[in-house]
Every structure is written in structure tokens, then in C-alpha cells.
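What follows is an incomplete set of chains from the complex, kept in their original frame.
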Amino acid sequence: MVIVMREGAEASEIERVVRAVEELGLRPHRSDGELRSVVGVVGDVSRLSEEVFLRLPGVEQVVRLEQPYKLASRAFRPEGSRVWAGPVEVGGPGIVVMAGPCSVESREQLLEAAQAVREAGAAVLRGGAFKPRTSPYSFQGLGAEGLRLLAEARQRTGLPVVTEVMAPQEVELVAEYADVLQVGTRNMQNFSLLKELGRAGKPVLLKRGMSATVEEWLLAAEYVLSHGNPDVILCERGIRTFEHATRNTLDLSAVPLVKRLSHLPVVVDPSHATGLWELVTPMALAAVAAGADGLLVEVHPDPSQALSDGRQSLRPDRLARLVEQADAVAQAVGRWILRPEHVAAPRRAAAAGR
Amino acid sequence: MVIVMREGAEASEIERVVRAVEELGLRPHRSDGELRSVVGVVGDVSRLSEEVFLRLPGVEQVVRLEQPYKLASRAFRPEGSRVWAGPVEVGGPGIVVMAGPCSVESREQLLEAAQAVREAGAAVLRGGAFKPRTSPYSFQGLGAEGLRLLAEARQRTGLPVVTEVMAPQEVELVAEYADVLQVGTRNMQNFSLLKELGRAGKPVLLKRGMSATVEEWLLAAEYVLSHGNPDVILCERGIRTFEHATRNTLDLSAVPLVKRLSHLPVVVDPSHATGLWELVTPMALAAVAAGADGLLVEVHPDPSQALSDGRQSLRPDRLARLVEQADAVAQAVGRWILRPEHVAAPRRAAAAGR
Amino acid sequence: MVIVMREGAEASEIERVVRAVEELGLRPHRSDGELRSVVGVVGDVSRLSEEVFLRLPGVEQVVRLEQPYKLASRAFRPEGSRVWAGPVEVGGPGIVVMAGPCSVESREQLLEAAQAVREAGAAVLRGGAFKPRTSPYSFQGLGAEGLRLLAEARQRTGLPVVTEVMAPQEVELVAEYADVLQVGTRNMQNFSLLKELGRAGKPVLLKRGMSATVEEWLLAAEYVLSHGNPDVILCERGIRTFEHATRNTLDLSAVPLVKRLSHLPVVVDPSHATGLWELVTPMALAAVAAGADGLLVEVHPDPSQALSDGRQSLRPDRLARLVEQADAVAQAVGRWILRPEHVAAPRRAAAAGR
């Protein structure tokens, strides 16, 4: 159940609604938008009448949700959420390209890649320090050392950093270095991790589980949201199907569907979805046309030498071409690609304002 | 195995190659492109050396295919195929919108819909006379009467017609009325039907089976091609996965993948793929951005009254908006939507030239 | 809706019910069981009250079905159906092993295989004359010649024959030679074929489509039943999933599920399901334990030389061992394997009684 306040409702009215929810043994979640405030009601409301709240001053309407998620639902924030990846806004009209190598392999590789993706037009740097690998004998990432290299790359390029966190006990460490904490597809229902991320104080990029329904995905986001962190970015990265010509099947229809069901920003990872660099650009363009708020693209200075996922990595020059084309498509749908040079100034302002 | 002739190879050289293939107990498939001819070799070539053909005059190269399909492979016609749906070219730079009701329900409904989709910008009329329905108790279509109504709608609007054929013994009848013969997803591996369509003398629009791999789909096309019909349009319409929030999962990555593997045009059906009209437009735009040569869209004058699939049908005014937006995206990738008014003139010419 | 008559209801009472159904513009399907008769009502009954029928003499109860299938539902024949494959009863307490080569390849191969499977304990001979092959370049079967060889094998061994039919126009020919007409997985929703089989006068073995839900499978059976053929055997043969270590994923839980939903016999094909001969015996035993009424097993005198599917074919000696073990498991669940020697005598009786 979501209680929508009138435009210009007074603070005391909102507080009274919050108290009323608590007095009924339910949990209130208040969210103050630009125009109006909304109070989510968590708990069993099946026998509760909307009338209880409608008669309180300042209440405009009460929406009973059929979906099992509440804080993630579009009704909770009809105007859509914007999440700040450091100085970069995700979920606004500008579309954000997040790019970088699958794994941080060495200082030289990372700094070269970071510089290259910035020049190619990416506004966020991605790269894995902790790597979830199917085999225990595969390269497991550089760990804390990788985090330090990512922070150095940020300092040199100005690009904020998104990187994966794999375990609850590592959240604090990763949050110290990263601007956005990524949850990988295999951990989408790692509930201990999600709860910890609810207390992380940094935005979360939540990849869809490779066999998760859209509803399960939004409920995973609800774990983070209901544990106190309002900043979640969803990431579609392909689902597992019978078709093995591509690594996964990119479910692009999830983008407009999630946009209707939820207020959270959605980005798309065409690299892991397809597993083939030749398909990354066409699927990136398709994602933009379908309404995605961003792209997550694997780029490696020398894909043939990558320690992981080289087959799906773009060369930097191909990323530059992708960004150009994606910008053309974005403009066709009334948006644009957010370039790193536009981020530079607002960065400091945003940092100051937060 | 595919034998590529030199530019300007003489007819006698090509014929000699064809004979050489036959003398080895194999079947030749000759295809004359604008610049050069190509001869496909069907049969067991595992122990055959390329040298046998390379030493014949006029032969430029011999390509050994790893794929099990030959006539459908990109190597067989590297420049891509163009298929004529009546006067409308599919597979050229112009992107073709095929639209209409799921089922032909009545003369009034069809003529109204046909006029409406033409005005909205569709260049081809689609509509089902023979309907494959999961339940024997559902409306099974108007049959032959539906075909006659489609022909009347073509006469009134000038739009060529694509409609489904479900059984080998109906191919001749449907081919008499339709410009393009559609094979539905449930019949993609109805091999008796595919063989008959190889002799139909009309282009075939081959929908991907809902659980068919891309390779199986191309092999189904190979059935039609190898039985004598060079005009096949592929249609991605969603695959069956665990996700039931949408009716199927639209596998858009199949579009650029098939474009690499095959020379055949590919169109996309966002209506059946998603099953939700709200997702049709964003997925149509995504399909165009991914490189599709056309769209198959369900439109109904009054979706709430449709005898089948109303939930996924667009109203005509929404199709008009879709075409506009799709045209903007198409131009961002260097193409455009082929409007019905542009077809009028070339139609007669093309008809004369065939 | 299904109208259940009282035990011992008179013929005139049943006829009156049938007429009442017709007078309401609906279609009656009468089925006379040993104890009582049942009348299925096909058509839109959503606004019809059960009272209409309950007040007629001889009516015991009226069951409103939630499922979309009627004649296939368990409610229509609560005691279960038994289908005769020539002299062999399928759906009774005896479990039927149907075995033979994937394809009929030659007279010698087939007669040797038929003799071998009979000796190993199979009561029905299976073998393909018309073969649905993914590639147009693969062996397509011997066709009519294969049918004649199957008939000869039946004459020599006494085993009834099940073989596939692929197209409506071939139903009559195949029905002339075969005891049971098989519909392959790719044709489960070939509705033209299903309708024709409704008029075939021979039992139908309906394989589940590789991506068909249980409901769609039962609706496909409903096509055959509602077009006049009451004798349908269902066959689970594996569904398509992300797992490719086996050819398909055998959905054994479909066996007890279908037994609850429908009165039709269910057999299991562990050969196509797994694609690996090593897994055929364990999965055959599991099928028997799960309640299957029969097994469809591929056997080849020399699997390494088979023209199709050799990898999944058992050698005859392994089939003999499978039958022994399956009989032990069957007895543990109160059933037994129906041996060919037990069929000999009842055969003539059954034939006479029909």
C-alpha cells in the first residue's frame, strides 16, 4: 500500500500519516519527491481499509499494490528515480556508458583502459577486482589491490567507478573505494549480501539473475531498498535459455517492462548477454532504442590477451564508434549519451551538494 | 562447400563447374549475383579436396562451410538477399512495416484495418485466414473466405498481403491469393509443409520456432531453399523461456547474429514476442536499431473486441506514432521506413520486371 | 462441463441428456464406461447453470472444468482409458515396452531388430519410415517401402507396429500399415495433422512438443479426441531446457501430473530424452516407478552403424537386461512388464472382440 500526499502537503501532515502507519503495527517508508511526498506501508494490509488514511489531512490517494514489491514499484515514485554514480546521474535524460575491462589485471592495463574508455566517451569506469568464477582454478581477481588501482584510475580520469562486491564482509571495503557497488548475476538472491548493501551508503547496481523473473529481480531490489538504501540501478544482462549460439539471451523487453513496473533506472550489459563482441554494438543500440538509461560494456586494450571474457570485449576504437552511433539513436528517441566532459563540472557541485 | 566464381566468369565456365559437381555425385545449386556467380555444393564433401574445383577456369575460391546449412549461409550470397513481397522490397535499405489484425474476422473489420494501417505507414498487410490455435474450441479462422477478403483489401489499398499457410495441401490455394506465405512458429519444423513451399512460387516468411535454435531455424529455411524457392524472409517472434511476464522472450540478438550467418532478410514481430501492446513500440524501435529489415505488427481497429490476441494489438493511431519513431531510429542507423506511397510507383515497374 | 450419469442410468435417460445439450447449441461427447456413462459438453458454458442438467433423470452430477480441455480430462473418464495397440493393451496394469530402431534402414536390419526386441521382451515394435530431420540433407527415411517392411516384421514376430506420420495426406497410407500412428515432437501442434488423425481409425501416440506445456499437450490430444478418435496415448520424450549435457531434459514429473489431470495412458521415451544410451536404463526404471504405462526405447542391432541416433540406441542384450530390471521395479509398484508371449493369446481374442 502506498499513500500519496497532496502537492504542498505540510510536514506535520506527513508526519501524522507516518505515525498512523506505525500505530497500526505497520512499517512506514517515507519518500519526498520534488512535488509531493509518498509513504509506503510495509506489512499485512489485506484487511486494512484505505479509508483509514484517506481521511487524514493532506492525503491525496491510497494505492493498493498487487505486486509483492512496494518500495521498488512505480507507484511509490511515479516520476522515476535518479541515482548518482559519483558525479554522474543515472536515470535522467542522459544515457550513461559504463565501460572498462572485465577484470583489473594490472596497473598498466587498467590505467590504459580507463584513459581509453574516457576518450571513447564512457562516463563511468567499470572493472572487476573480486571476480566470481565458475571454476576455482580460474583467475579470481586482484582483490583489494584491484580496488586501489580502480581508485587511482578514477583520480586520473575523473570517471567514477563501479565494481563488484561478492560477500557481506567485503561490502565495507569495496564501498570505501567504489562509487557504485555491483551485485553479480550469481548473487542476485544472495540475501545476506543484499541486506548488507542496504546499509552500504553507496548506490547498488543490481544485475538480474540469469534465471530470475522480473518479479524476483524487483524483489531483490526491494531487499536493498527496505534495508535503507534508496539508490538501486537495475542491470539486464541476459537470461539463460536453450539457445547457446549466444552466451545468454538478452531480454530487452525487460527494459520497457521494468520501466512500467518500477521507478528504478535500468541499464543493459550487451557484453555478458551475447558473449560475442560482434553483437555488442547492435544490441547496445537496441537497448538505447528500448529505453535503457545506460550501457555496461566490456572494453579491453587488447582483447586477445584478456585474462577473462576476451571473446566479448570491444577494442577502444570500437567503443568510440558505438558511442557515436548510440548517441544518434538516443537523439532519435529524445535523449543523448552523457559524455565525460559534461560530467566534469557538475561533479564537484554534486559532491558538494550531497 | 561453396564455389565462388571470378567476377566476369563466362557462362561456359560456370556450367563446367556445375557439371563437375554433378559428376562427383553431388548436387549443385547455382546462384547468379550482380557481380559474380556462386555454386553451392550439397552432399558429403568431407573427403573432397578444394583443389578439384580450384583448378577449373573461372573459379576464384572454394569455401568449406562449418555450418550444416549451405544455401542459407552468408557465404553463398555475401551481398545479402532481397525478397519481393509483391511490389515491396524486403532486405534493402528501406525497412518494411507489415501490419494488420491477427485474424481476418469480417469484411468490414479487415477493410477498415487495411486502410488504417496503410494510412499509418505500413507497406504490407498481414492477417490470418487459417489460424493455428492451441485449443480446438477456439476460433479457427475464416479459411478460404478470409483469403478472398485479403485479396479484396489488397486491391483497395495496393498493399501486398502476407498470410499464414498451415498444411501442404493448402499451399496452392493460399499462394493464389497471398503475396507472401507465412509459416507459423508451430510449423517451423513441419518438413512436409516446408518442402511444399519450396515449390510454391511465392516468397515465404518463416517464423522462428518458439524453441528453435538459430541453427535449426536456418536449416528450416534451407528446406525451402533447397526445394527450389530462393525467396525466404526470416521472422524472429520470441522464444519460450522461464519468464512469463511477457508472452515470449524476444531474442533480438538473433537479428545481428543471423545477419552474419545468413544472407536472408530478417524481420521482427514484437506483438507475439511480448504479448503486451505497451511493449510493442519500444521493442519495434529496438528491432530497427538492431538491424531488422522489417516489422510485423498486430493492429486492430478495436483491440478490445478482437477474436484473438487483442491484448497485444495496437490501435491504428499508435501504429502511426510507432512508424514515425521507427523512422527516426532507422535514420540514426542510415536507413528509413519504406512508406506505402513510395511503393506505388516501383510496384508496377517491379511487377513488369519479374 | 462434464455430465456424469448414475450407475445403471437407462439408455433413454442418456439420450435425453445428449439431446438437451444439443438443444442448447452445444456439442455433446458421449462416453460409456463400464459402470456409468459420461457426457462431455463442448462450447461456451460460462453462463449456463448446472441446474439445467441436474434436474434431468439419471444425472448424478455435473462437473464444471477449469481446464480448457474436456474430453482429455480425468473427470471425463475417471477410471482411466485403455488403448489397444493391435493386440496389446496400453493403460492397463501391464507396462508395455515398445522398442526398435530409430529408422527403418533395410529389410535385414529391421527383421533382425524386430526379432531381437521381441526376444528381449518388447511387446510392440517401433521404427521410423518417414523421418522428420532437422537438415534437408540428412537421411529422410525409406517412406512407403519402410512401411511395407514394418508390416512384414509384424507378420514375422506378431508384434504390433508404431510408426510416425508427418503429414495429413500421408495419414491414410500409414494407417493402412501401422497399428499405432505416432506424432513426433515437432508436429505436436501441427493442427491439420491432428484433425486428420481424429478420423484415422487407428490409435495415436502423441509425443509432447519439446517446448510444450502439459496443458498444451493435453489440448493437442483434445484435437484428436474432439475430431472423433478416442484412442490417444501420450508420450513424454524430454523438453528443451538450458541443460545440454543431455539431449533434452526428461520431465518425469509430467507422468504423475498427467495421470491426475487426464485419463489417457502415458508412456516415456528415455532414448530421445537423454540422447545417451548409458542413461536409458536408469531413466526407464525411473519412468516405471513414476507410474508410466509404457516405454519407448531405441534399439539397434549395431548402434555404431545406425543412420540416425546411434548414440542413444541400446544393443538388444542391454534391452533384455532393462526389461528384467524394469519388471522388478514394476512389481515393486504393483505392476509388471507385459511380455510378448503373453500377448499372443489375448491378441486374437481382442481382435475378435473389436
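The first chain written gets the first letter, and so on, giving A, B and C; residue counts start at 1 in each chain.
By definition in this document, contacts are C-beta pairs under 8 Å (C-beta built on N, C-alpha and C of every residue); 3 or more make two chains touch, one makes a residue touch a chain.
Keep in mind the model is a prediction, meaning the values are calculated, not measured.
Student: If 3 of the identical protein chains are displayed, how many copies are present in the complete complex?
Tutor: All together, the file's complex is an assembly of 4 copies.
Keep in mind that, in the parts below, only the chains that are shown with their structure count from here on.
Student: Closest chain to the overall C-alpha centroid, by per-chain C-alpha centroid: which is it?
Tutor: B
Student: Chain A to chain C: how many Å between their CA centres?
Tutor: Centre-to-centre distance between chain A and chain C: 51 Å.
Student: Once you find the CA centre of chain B and the CA centre of chain C, what distance in Å lies between them?
Tutor: Chain B and chain C have C-alpha centres separated by 36 Å.
Student: Residues of chain A that contact two or more other chains, please.
Tutor: In chain A, residues 211, 241-242, 244 touch at least two other chains, as defined above.
Student: Provide the residue numbers of chain B that touch chain C in the complex, in ascending order.
Tutor: Of all residues in chain B, those touching chain C are 42-43, 68-69, 132-137, 166-170, 186-187, 189-193, 210-211, 216, 219, 222-223, 226-227, 240.
Student: Name, in rising order, each residue of chain A that touches chain C in their complex.
Tutor: So the residues of chain A touching chain C come out as 211, 240-242, 244.
Student: Over in the complex, which chain A residues touch chain B? Could you list them?
Tutor: 211, 213-215, 239, 241-246, 249-257, 260, 273-274, 276, 278-279, 282-283, 285-291, 325, 328-329, 331-333
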